[in-house]
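Just one protein chain is left out here, and the rest sit where they should.
This part shows subunit A:
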Amino acid sequence: MSYTIEGNTGPWELVIGLEVHAQVISHSKLFSGAATAFGAEPNSQVSFIDAGFPGMLPVINRECVAQAVRTGLGLNAEINLWSRFDRKNYFYADLPQGYQISQYAHPIVGKGEIEIELADGAKKIVGITRLHLEQDAGKSLHDQHPTKSFIDLNRSGVALMEIVSEPDMRSPEEAGAYLTKLRQILRYLGTCDGNMDEGSMRADVNVSVRKAGEGYRTRCEVKNVNSVKFVMQAVEAEARRQIEVWESGGTVEQETRLFDTQRGTTRSMRSKEDAHDYRYFPEPDLPPLVLEPDWVEQLKASLPELPDVRRARYVAMGLTPYDAHVLTLEKETAAFFETVAKGRDAKQAANWVTGDFFAALNRLKRDITDPPVTAENLGGLLDLIADGTVSGKLAKEIFEIMIETGKAPGVIVEERGLKQVTDTGAIEAAVADVLAKNADKVAEYKSGKDKLFGFFVGQTMKAMQGKGNPALVNEVVKKLLG
């Protein structure tokens, strides 16, 4: 059942495409040696190139090019060995050059694709039109002064990848799933940190509506939407606005709009009226960008494992598809799981990570990058269960003590004398004691009340403070009653 919005004239389909700006992870900027770190003192990470001073010449950063190629490979896209930079001309206070060095006619990466998965399990391929490298602009602060804006150029010249999708999405959910998946791939590749709060990833959302069976109608572009949730809301709000325009006899004009996150509506950005007249021309300060095929092959060979492949591998290791999905959402979670599972029972490791460990993260409001128990210690706990030192029940208690104390499980077992008792003699003594104290129940059991078996086991475990090996206790109770 495809997604539609019901208007007065019947159902409307949505057509959605995304342009995502992803900040490239690199130490220095695309064309200058200034640093890229977030949160530095204003204008402290600015070279004369980034400030648009006359006579300065750009020199490209090899790592930024490598990151674009890695991303292209991760999106199953064509890598263009010959590409070129162009000037995109416009005036804005945070753009000191008066133009952005971008790639218009010849991007570094061509057509690719992403597979998204929806809540009902359905899968869909979303086409990637292109990926190109360009400079970021500076940052404007509007709340520092009543009549002035303040400009910080630290971000000016930082490398961006603009990743353009085909208009293949048909619902807010698909747009959200696409952005989520793209972010996941970039983070696995290590080419963008995907931090939408800090603006490392921003989406421009193209939306149009149509009646079933029609071609495309005019689209509008909603600029700078900075979370998955807002992308989904912006798509729906903009679609509803356009439906109202069409149904009231009007015509949707192609324009750039802003999403108001407070009101949940979009509004026109009048200042961008001339914005589409960028007068691109080839960047005269830069020769063409030519990549060696061998270098691209090296980058391909050194790509990390991507989420889909990793997920399939986890399922092959015996995990449920759901656990495999949850554990691969963030690469940090996957790395944690792999450390726990290394050389151990993968299914059991997954149960502990998605069970007690995730519960602890939620309860303590902690993040996988700041875990209350290290992966090494959790793995150590699994070893203690595997070699019979502690029972599964006791392990849960030890896990809580690990959270409180931060100590290794072996240390806790030693200090608190929690080692499981596997000495048959000690267990027999404990069972004999329980049977002696409950002679009446023993008689009932012998006259056929089988259910009392569990009672004797429970009493023995209690007497042994939970440290008796459950299998052995069962065995001994059976033997002494028999």
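What we mean here is this: a contact is a pair of C-beta atoms (placed from the backbone, for glycine too) under 8 Å apart; a residue touches a chain by one contact, two chains touch by 3 or more; residues count from 1.
Note that contacts and distances are computed from a predicted model.
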item	value
UniProt protein name of the chain not shown, from "Electron transfer flavoprotein alpha subunit", "Aspartyl/glutamyl-tRNA(Asn/Gln) amidotransferase subunit C", "Simple sugar transport system permease protein" or "Heme exporter protein C"	"Aspartyl/glutamyl-tRNA(Asn/Gln) amidotransferase subunit C"
Contacting the left-out chain in the complete assembly, out of A:V20, A:V46, A:V207 or A:M402	A:V46
Residue touching the undisplayed chain, where the options are A:L258, A:V315, A:A408 or A:L481	A:L258
Option touching the unshown chain, where A:L18, A:A34 or A:A137 are the choices	A:A34
Selected residue (touches chain absent from view) among A:D120, A:E253 or A:D277	A:D277
Touch with the omitted chain, as defined above, among A:L141, A:V309 or A:A432	A:L141
Missing-partner contacts on subunit A, residue numbers	26-28, 32-35, 41-49, 51, 59-65, 82, 84-85, 89, 91-93, 140-142, 144-145, 147-153, 258, 269, 271, 274, 277, 279, 282-290
